[in-house]
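Before we start, here is the structure in question, set down as structure tokens.
A protein chain is absent from this complex, but the other protein chains hold their places.
Entry: chain A
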């Protein structure tokens, strides 16, 4: 009863604080010299979505990401300070420890001034590289704002990005242009599958150091879509590290600025919606998956009795059904998870290596989850197997499930009987003719009279 009440209370609290799936304590690291009010719309939007926003200066002595060894905040938003570095409390190691303890980080950069080497080495840890001189700015002579940067072309006007690949869900798409002033570009390491670009520069864009007059051809390191304006790293523990190239894009003045692309019409930016999508993803309001329930049982017609659910042991060549319920967090509630277009939720039946890897198909849905199911025959190999779901996709938190079961071989009385095997008929006939011969022999031996006449004849 008490347990029920606690659950109810929890549900009630969750309903009141419609917010991130992983906590509401947000720390904003902001230089004192930076005007906090420049971002006032962003703060009020975040507070409106249920975050407890606290502000600290990187130089402050009180600033600590941990308290008694545990995280003091759930999320961290870093606006680049004008001074060098992030101070002694925000060393790359501290920030990575925060990430390792499931804290989410949104790091904004700015092309206005050179990025500090501390941030650069922090980004290297997550396989995101800045340009060599750390003070490059992206320019594009085709997609710039003619109102605010007619001369310098360093305010990019870009459409919000669609899906990264056909099999990846688009979290940041939508109508309208985003204004991105003075972007510090990032390039991503190609070896890691944890990093993914969120917003890439257009093909005609390039980066240069504004302090130099004319870039020499050999100074141009990356161009076009190799330059990332917003990129993300989702660690193996599903903690998120998001890098936004232009901190200015979050300022109030760009949330509803009037901009005009060369040869285009005047439009209003959608920075506010984009900032919402970006912070929501970075702080785990979207793209969070949860497994509600897993069931497996022998395939039968009709209902499965509860005692036959999730047996510990199966036999080889058993028809088996596997069901999994998955939910996705969407801003303030759990909704049924839909697998993106070309993608599949896959089940592996594994002993050392997978014997089966099968697509799970949606068969039904509850209020908060979709039921995915598949049916298969256990392999003709006995041993300790496991049902495994290893669903790791860009922008979704990881699902890793492993449920061990034993697969035994046939019991002695489960094989077909000898008369079912036609090749055995010869041996069965032999056996019974020997038995018949024995009985006939006993009769003859017991009761046969000597064949006297014939014997006499021969004598």
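One rule holds for everything that comes next: a contact is a pair of C-beta atoms (placed from the backbone, for glycine too) under 8 Å apart; a residue touches a chain by one contact, two chains touch by 3 or more; residues count from 1.
Just so it is clear, contacts and distances are computed from a predicted model.
Only one chain is not pictured, and the protein name UniProt records for it, out of "Exosome complex component RRP45", "Elongator complex protein 5", "Signal peptidase complex subunit 3" or "Ribophorin II C-terminal domain-containing protein", is "Ribophorin II C-terminal domain-containing protein".
Within the whole complex, the absent chain has one touching residue among A:176, A:262, A:364 or A:383, and that is A:262. For chain A, the residues in touch with the chain missing from this view are 139, 141-142, 150-153, 165, 167, 190-191, 193, 203-204, 206, 208, 214-215, 217, 220, 223-226, 262-263, 317, 342-344, 346, 348-349, 354-359, 377, 379-380, 392-394, 421-423, 425-426, 429-430, 433, 435-437, 439-440, 442-444, 446-451, 454.
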